[in-house]
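Left out: one protein chain. Kept in place: all the others.
So, subunit A:
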Amino acid sequence: MRRELHAEWTKLRTVPGPGLLLLGVVVATVAVSGVAAGVMDCAAAGCGLDAVRVSLFGVQAGQALVALLAVAVVCGEYGTGMVATTLAAMPRRTVTLAAKATLVTGLTLGAGVPAVLGSLLAGRLLLPGGGFTPEHGYPPLSLADAATLRAAAGSVLYLGLVALLATGVAVAVRDQVAACGAVLGLLHLFPIVVLMVRDEDLQRILWQLSPVNAGLAVQATTDLASMPVGPWAGLGVVACWAAAALVGGGLLLRLRDA
């Protein structure tokens, strides 16, 4: 896989798109987190808000750019027809897909760390202004707190899993616009459907299946018992989605004509 990784890395670093999108992941995540931390109010003790979750809200914006990155890296080649050159040069298709997925995910994790740390810092600075003060039961955000650390690390992993999921879907769908639609639809429509469903049992099941709802459970630091899935189990749900997408995409890549 060494040659495949080297070639795919050279491809990634010789066009401006991936670098800009990675920068976009950091900027969008921190900016949206900052806005969320700035507008949320906790007027009195026991307001019931999860300060960590509020300050990591931007991950939901960052994930869209992660999806765009993965889709651009995969589908950009289909749009130009360069995929024929790629598969002629690297005929072991599964290995080539693995190399692509490894790099996109690695870069996403690399961008996810500053994105999440920046978000927490913004929260630490901005939240006290909205009443998230020690007097109301909110000590300043700190990674020394085990739950906060888990939420932060989990958010980074979540972004990495979204990258894998999007890579798999993009390989299966091939068309850039359709792949964007499929990934963003999966990520953003599920939570809306969950909100619209009346039946509580069905709602709970959909919540558990939704990659965003279940996946972002890893950000929760309060009220864990009332959530349909636990933090790590939720991340496991996203991992299952990512694995299914990659296996499906990989099989299609192997079986279909290029």
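As a convention for this text, a contact is a pair of C-beta atoms (placed from the backbone, for glycine too) under 8 Å apart; a residue touches a chain by one contact, two chains touch by 3 or more; residues count from 1.
The rule we apply is simple: contacts and distances are computed from a predicted model.
One subunit of the complex is not drawn; among "ArsR family transcriptional regulator", "CoA-transferase", "von Willebrand factor type A domain protein" or "ATP-binding cassette domain-containing protein", its UniProt record names it "ATP-binding cassette domain-containing protein".
Check A:A43, A:A88, A:A144 or A:M196 against the missing chain and you find that the one touching it is A:A88. Considering the full assembly, A:K11 is the residue among A:K11, A:R124, A:H188 or A:R204 that touches the omitted chain.
Where subunit A meets the omitted chain, the residues involved are 3-4, 6-11, 14-17, 76-77, 80-82, 84-85, 87-92, 257-258.
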